[in-house]
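To keep things clear, I will list the structure first and then write my remarks on it.
In this view, the complex is presented without one of its protein chains, the others remaining in place.
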Amino acid sequence: MDLVVVMRSTATPEEKDAVTQRIGDLGLRAHAADGEFRTMISATGSKSVTVIQQLEQLAGVDRVITVTQPYRLASREFHEADTIIDVKGIRIGGPHVNVIAGPCAIESRELLFEVGQAVKDAGASILRGGAFKPRTSPYAFQGMGVEGLKLLKEASDALNMPTITEVTDPRDVEVVAQYADIFQIGARNMQNFNLLLEVGKTDKAVFIKRGMAASINELLMSAEYVLSQGNHRVIVCERGIRTFADEVRFTLDVSAVPVIQERSHLPVFVDPSHAAGKRDLVPPLAIAGVAAGAAGVIVEVHSCPEKALCDGPQAVLPMRFRQLMDELRLAAKLAGNRVTAWGEDGTKHRRVESGGWMS
Amino acid sequence: MDLVVVMRSTATPEEKDAVTQRIGDLGLRAHAADGEFRTMISATGSKSVTVIQQLEQLAGVDRVITVTQPYRLASREFHEADTIIDVKGIRIGGPHVNVIAGPCAIESRELLFEVGQAVKDAGASILRGGAFKPRTSPYAFQGMGVEGLKLLKEASDALNMPTITEVTDPRDVEVVAQYADIFQIGARNMQNFNLLLEVGKTDKAVFIKRGMAASINELLMSAEYVLSQGNHRVIVCERGIRTFADEVRFTLDVSAVPVIQERSHLPVFVDPSHAAGKRDLVPPLAIAGVAAGAAGVIVEVHSCPEKALCDGPQAVLPMRFRQLMDELRLAAKLAGNRVTAWGEDGTKHRRVESGGWMS
Amino acid sequence: MDLVVVMRSTATPEEKDAVTQRIGDLGLRAHAADGEFRTMISATGSKSVTVIQQLEQLAGVDRVITVTQPYRLASREFHEADTIIDVKGIRIGGPHVNVIAGPCAIESRELLFEVGQAVKDAGASILRGGAFKPRTSPYAFQGMGVEGLKLLKEASDALNMPTITEVTDPRDVEVVAQYADIFQIGARNMQNFNLLLEVGKTDKAVFIKRGMAASINELLMSAEYVLSQGNHRVIVCERGIRTFADEVRFTLDVSAVPVIQERSHLPVFVDPSHAAGKRDLVPPLAIAGVAAGAAGVIVEVHSCPEKALCDGPQAVLPMRFRQLMDELRLAAKLAGNRVTAWGEDGTKHRRVESGGWMS
Partner (left out) sequence: MDLVVVMRSTATPEEKDAVTQRIGDLGLRAHAADGEFRTMISATGSKSVTVIQQLEQLAGVDRVITVTQPYRLASREFHEADTIIDVKGIRIGGPHVNVIAGPCAIESRELLFEVGQAVKDAGASILRGGAFKPRTSPYAFQGMGVEGLKLLKEASDALNMPTITEVTDPRDVEVVAQYADIFQIGARNMQNFNLLLEVGKTDKAVFIKRGMAASINELLMSAEYVLSQGNHRVIVCERGIRTFADEVRFTLDVSAVPVIQERSHLPVFVDPSHAAGKRDLVPPLAIAGVAAGAAGVIVEVHSCPEKALCDGPQAVLPMRFRQLMDELRLAAKLAGNRVTAWGEDGTKHRRVESGGWMS
């Protein structure tokens, strides 16, 4: 059982040092995490009520929280309300359901703009596209790299949509941050801890996909790596786990949605495309995820999947995607949520004032 | 690749014998399956177009079908349209979504009638209740046996609801058939082939749960065991598979719903109760399953779960179940289906003339 | 936490009744299990030291044991020493390593005798052969049935080897007991509890294979079903579990061997044939299992695998089997055990006086 000491936003560095000092004096181990507004100082090993009372009385301390899970900042115990993250005016989490869509890989300007326009018209709120593609084979298409990032930025500006793209190397964090709005951490990098620390030092939102054999607590611990660096704009995503069932590429663990929501305040998405591996299965899985309460889905769309350089078989056609958006609106309603979409509810250019879960 | 020869309903025994004889003459192996109206004679090992043409010309032959899957009668290739099964006027499959509900085990007359009335009032169409309980431990409550079956029959008559109950032993098939309307084959008995053969010889509907490590093809092969005996009233059920993920009892494989529907014409249900193992997770999983297109759900409801003799933690309370029914109606609509329910659509006492997938 | 009351071998029925009565008086639930020599009366729900002391003082009581596992009679807590089971003079368990070999299915008299002679000459101590074959497909070869059992008995007599064969239906227990020495419960029937109860009522040894998704505790609970009926001659067998790894049919969980040995006194075998699914992998897996301490292996051998009616690809040829036996002798030695074999150590006709783990 651990403690988390939340400092007031007005706490001075001296007050923070004093708390850290006292934690050490109490025989505990302190770990500081600087957030945008406040500092969390977690103390490992503490248990008694006396300790909590002593810490609560120190100058600059807002409150002391007891956490029973290995993750702290990611836990509902630490932050009870749903986190809502604002990305260029798009609200993610809470009652907002967002659909991220676009091609698997950025292959060309034409494709990106064509698919981007199509998914925007259909109601997607965020554009996806991979520039750095982690591929099982060293001989497969590895993405367009920085050239792709530039195209993504161009599309983002033209379509007025925020973007998400994968980062796979700590050395690429800076350049990706220049061009994209949300970092995607892929399933294979969920426990690439140095990468997590690096994106944790930025102020961009981070979208972490569950590893194919990761437990939910391990996923939340990876979120904790980012949160511990002061970046609290974290989204997690169920994308299918590896099981004996080989009818699909990965088994979408739809129960992860309510389980994560019970344990954490972070928005949870589902990725039906990588789970299914086949386009016909994408709509039912997307609908199931949103109906079960997910904060959104990330879907691969391609206008000519048979020519896609990556994951063509799982890409949905623009026409089917348009219909899917209608189904997702119903599914969101069923779960008490609503799809955040361009041209539908006027949120397009509305900018929310406060950012993330600290507000 | 195998052939299935479908005989005309008017085919005589002599014509059937002649076809079987010819199959043998062609060097193939014949296997006959007598359905309610027709006979299927499947031939293993055939491949050439000539063989098909020769068989099609024999007297009494309706058509010859080529199947590429190991299952034949269960395949979409054999029967393209959704199978719709009629149980005492309740239609199962196709666009009909049915909710089966009731206590895990029949524990007492009072409990069964109380829960039965509650689930009927809420809109469930079929009553569940276990009389023979397969338990991991020999020291756990094993069910009320025949005494429980009698209570179930009594409740069925009083509530005017068809019933489903588990059968675990070929020697019990006869007595269970006397009291219940649908045989449930539990996950642990999915490959108890003698039990499948025995229920296959009856004319009662059979509800087969997927084994916790069974592939979808293995599930359909178990259905084939029943179908091969001439009983074509088979429903299959996804109930969660065993994976590394230990946050839930079993991982509900929601992708099984569209995959089975693609491969087979049989109705497919989901069992959120055994998958989740926790009542809070039952509603989102039930909704996800129906939204993904399932033909129904089977849910455990208990009015006093903390006193339940079996699986109390996963039982939903009657009040929550009532709300769940509303959500399931929306989920069914989303998938283009509708919930079949008492007092709602007048199907209550309507008896369909033709039975099952042969019609 | 449960209690097990072990009665003296001289305890009278009246003394047993008195203990059962007292357990009820103490507010606990009693469950009696009659062994060959003694009666175990387990009490569920007890916890206090006082209760144990009271029960220990009753007439006829030998000792009272506290068990922390859900299984009782199968636990090391109940019986500390390794169980050694005698089957027609062959000792199974403890330091004895036995190799069970023979064809997957009994296909013909010729095959059975040819393979039987080959495996006996190589040093196998028990002959295997399936008469009732549980097959995934209703259209596959289902075994020779009673005719096969008769051939097995004939081979057993001619070769002077005890035999093992699978039983899949409670209704077949009696006839199988007439012809074979050890009941095999297949992986698919590991939780066919009525079948376990039925073989538990006989005095034949029972060889239970782990289900493809069964935990070790579930396997031991299935053993407990047999033990609870008074049949203490139980062997368990790791045969591969279903995982995402599809390079082999099933993943041999070699760690199950030491884990089971820590928890239970029952002999534990490994089945490399069904795990591997390919004959080349059978020797390394068999060796690994015995080197890790297994009490034996069960191996499928066929003199003409390409013509086998069942599981040909995993059958080892007689010549390779002979070499494997040499390797297994070394592996057994490495683990501090020794292979029990015909013509090697003179155990052939030695009959042990006492039976099983009660001695």
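Per-chain residue numbering starts at 1, and chain names A, B and C are given in the order in which the chains are listed.
In this section, a residue touches a chain if its C-beta (ideal position, glycine included) is under 8 Å from a C-beta of that chain, and two chains touch if they have at least 3 such contacts.
All values derive from a computational prediction rather than experimental measurement.
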item: Option from C:I241, C:L266, C:V299 or C:V316 whose C-beta touches the chain left out; value: C:I241
item: Candidates C:L58, C:I84, C:V226 or C:L252 - the one touching the absent chain; value: C:L252
item: Hidden-chain contact residue, picked from the options A:L55, A:V176 or A:M221; value: A:M221
item: Chain not shown: contacting residue from C:V115, C:A155, C:V173 or C:A276; value: C:A276
item: Footprint left on chain C by the chain that the document does not show; value: 213, 215-216, 241, 243-248, 251-259, 262, 275-276, 280-281, 284-285, 287-289, 291-293, 327, 330-331, 333-335
item: For chain A, the residues touching the chain missing from this view; value: 2, 31, 42, 44, 70-72, 134-139, 168-171, 188-189, 191-194, 197, 211-213, 218, 221, 224-225, 228, 241-242
item: Absent chain, residues of chain B that touch it; value: 242-244, 246
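Here, only the chains that are shown with their structure count from here on.
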item: Neighbouring chains common to chain A and chain B, by label; value: C
item: Interface residue overlap between copies chain B and chain C, same or different (over half shared); value: same
item: Centre-of-Cα separation between chain B and chain A, whole angstrom; value: 39
item: Averaged-CA centre spacing for the pair chain C and chain A, given as whole angstrom; value: 50
item: Where chain B and chain C are represented by their mean Cα positions, the distance between them in whole Å; value: 34
item: Contacts with two or more other chains, residues of chain C listed in rising order; value: 242
